[in-house]
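Only one protein chain is missing; all other protein chains are in place.
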Amino acid sequence: MKTTLKTALAGLATCLAFTPALAEDIKVGLLLPYSGVYASLGQDIDDGFALALETYGAETGATFDLIREDTEVSPPVGLAKTRKLVLQDKVDVMAGIVSSGVLGAVRDMVHGSKVPLIVANAGNDEATGESCSPYVVRLSFSNGQVNRPMGQWMFDQGITKVYTLAPDYAAGHQMIDAFAEAFTAAGGEIVGQEYTPFRKTQDFGPYLTKAQASGAEAVFVFYAGGEAISFVKQYDSFGLKTDLPLYGSGFLTSSLYVNAQGPAAEGVITALHYVPTIDSVENKDFVAAFTEKTGRIPSEYAVHGYDSARALIEATKTGASDRETIAAALGKVSFTGPRGPLSIDPATNNLIQLIYVYETVAGETGLTQKVLATLPAQQDPVNGCVLK
Amino acid sequence: MFRHTPLRIATLVLLGAAAILYGLNAEYFGLEILTEIAILAILVIALDMVAGFGGMVSLFHGALMGIGAYGFTLLATKAGVAPLPAMIGAMALGGVVGWIVGAICARTHGIYFIMATLAFGQMAYSYIFESSFFGGDDGLSGAPRLDLSGLGIDLNDSRGFAFFALALLLAAYLAAVAILRSGLGRSVTGILHSEQRMRALGLNVWRVKAAIFGLSGVLAGLAGTLAAQHIMYVSPGLLAWTVSGEALVVVILGGLGTLVGPVVGAAFFVLLKHEVSAHTTHWHLVVGVILIAVVMSRANGIFGWLEARVARWQGRTHAAKTGNLALEGDSDA
Partner (left out) sequence: MTSDPGFWILQGLNALQLSMLLFLLSVGLTVIFGLMHFVNLAHGALYALGAYVAASVAAAVGYWPALIAAPLAVALVGVVLYGGLIKRMRKAGPMSQVLVTFGLIFAMLDLTRIIWGDFALGIDVPQILSGRAAFLGIEYPIYRLFIIALGGLAFVALTLVLSRTQIGAMIRAGVDNDEMAACLGINVEKLFFIVFCVGCGLAGLAGAIAAPLLSVTPDMGLQILIPTLIVIVIGGLGSLQGAIAGSLIYGFVQTFGAVLAPQLASVLIYALLAAVLVIKPAGLFPAKG
């Protein structure tokens, strides 16, 4: 049944592909949450995307016609909007997707209709693993990629016993699993693990008390958004930071909301694929341009949007102008962006990029990020991905 | 008991004609909206059966729909059951779960009934959300659509599926009318007017309540199987209490206890949501204000207001007709 469905969709897509598109005008569907809990992430990605089109748009002969759709962070809504973009608006390429749930929901539609999708946030490992697709190219990160290098790095700092905490949903498990695997492979020991009910945990006190009693030397966590703010503040209020230093996935202290955490975030050490304080010409130009445009410091989400648009421009520079050629060209792009040198892994369509270990420190105007180490470019294992 | 007044029949014919005309002419996204309306309409018909005619204001119906959707997807993908028996199985599951929850909650009244159904709904939601067997937060994909190619209908085509959903909506409506006109339906309305009197007459009240709740669960389950086939993907969000809350809003906007009204409400709600969200991301604000205005107006929803106007107009010539059920459904609370 599933295969008949796919053939049906593919058939539908071939019919639609006959509609001749103007070679120079490319219709881009942006699928982002403009409302709901991730609205601020969607806004940052959108701003980054627009900025890259302004900055690099002149380099290509193509012009871009943007159609924005609100996914409301809801898989069914995201899927309905994707179908609208593909079937009614007949877009040439889509970009966006913040939540892994939405990405999982739209994946078959994207694959079946052969409309390329540039993933600008969602990090679920399967998207560039067992359910990868030649039409899904990720310009953001994968959950494993960001956390795996921290396993070795933390062990190298002399930490041998770690307690982990994360929200109880797929991304939480993937982030922690990747770290834990690398950490134990390096010789460390995970002395305790806890997964908190996702979006239902406001008081982390009970879990923090457990971590304190576990005999660990450090705590490694993944939290994002509102949960990250509560977690970091409560961790500090329990006075754990001095005896039990807090490490984590870099989303914990994202520049997007680190100032809502206040002094509680000082000294927290995390790893991420982008921080606004990376010392490079490309990054400084980007930060200056983004700040001038929006009045905000760009977060990793803004960079996802920026690099997604940049990748699209790079793809069109090779002459790609319709669904099939754009998809093929996207898989081969490489350029140096604010995060450093980027290229697409030909085996999985996931981005290969550097990982930065950073400490949140007090700066002149609020909190800022001090890069402690730049870890070599990370390439995910193939994870059963067959691109066809 | 439910009656087909001329106004109700006229509205149904009008709605049906509009749906068919729209369905024949709409583009892709219009067909999506039509399908969405049909699915929501089935759910609110199920809800109106218990809330409007039985005074059982349920916040469990989102969960019943979700159970139907998950039941269908699991049967069709993991158990390898053909889509049609999977649909029937999922509806039966909705009925059984509905019956059990209805039986347990039957003792409570008014706000306590609402809270009890909310508690069961949240239990189902939390369980599915956290269970890896159900795909957790990421949900399950791969729900197939029914194969009606033998009848010359292609359900993988948006237009075919929209008309399929409309046909099932009609079937659900007729089933609800038949149930409400049966002996069971009369008992339910009797309980709404005076539970004590019905009890004195020797009626087993909880059994009646459980039965109607179970039948309502079958219809909600049907809505769920359709939702799963429509988006070919299920996620725990289907079971969230806000889905039940929105369904309740639709019933009230349309007209509680009129069966036709909620269908009007479903069409109105889905169209409004799409229109407003095309212009602003703040559609909640607009819907909230409209909801407040409708309830404050003291009319029984859009359709109830229409019925009251027609009744007043008729009242000038004929003897006064009996009014419909007022908003205060749970009068014996």
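Order as written gives the chain letters A and B; numbering starts at 1 within each chain.
To be clear about the criterion, contacts are C-beta pairs under 8 Å (C-beta built on N, C-alpha and C of every residue); 3 or more make two chains touch, one makes a residue touch a chain.
Here the structure is a predicted model, which means the values were calculated and not measured.
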Considering the entire complex, write down the shown chains that touch the omitted one.
-> A, B
Taking the full complex into account, find the residue in B:11, B:35, B:122 or B:189 that is in contact with the omitted chain.
-> B:122
From A:88, A:230, A:325 or A:343, residue that would touch the chain that is not displayed = A:230
Could you tell which one of B:14, B:84, B:111 or B:271 touches the chain left off the display?
-> B:111
List the residues of chain A that touch the chain left out of this view.
-> 35, 37, 39-40, 43, 194-197, 199-203, 205-207, 209-210, 212-214, 225-227, 229-230, 233-234, 237-239, 256-257, 259-263
Contacts of chain B with the absent chain, listed as residue ranges = 57, 104-105, 107-112, 114-116, 118-120, 122-123, 126-127, 129-130, 241-242, 245, 248-249, 252, 256, 282, 284-285, 287-292, 295-296, 298, 326-330, 333
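Basically, only the chains that are shown with their structure count from here on.
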Whole-Å separation of chain centres (CA-atom averages), chain A against chain B = 38
Any idea which chain B residues touch chain A in the complex?
-> 27-29, 32, 36, 76, 83, 126, 129-130, 136-139, 141-142, 144-145, 147, 156, 158, 227, 231-233, 235, 237-238, 277, 281-284
In their complex, what parts of chain A are in touch with chain B?
-> 1-2, 4-5, 8-9, 34-35, 39, 70, 74-76, 79-80, 83-84, 87-88, 100-101, 104-105, 107-108, 124, 168-170, 197-198, 200
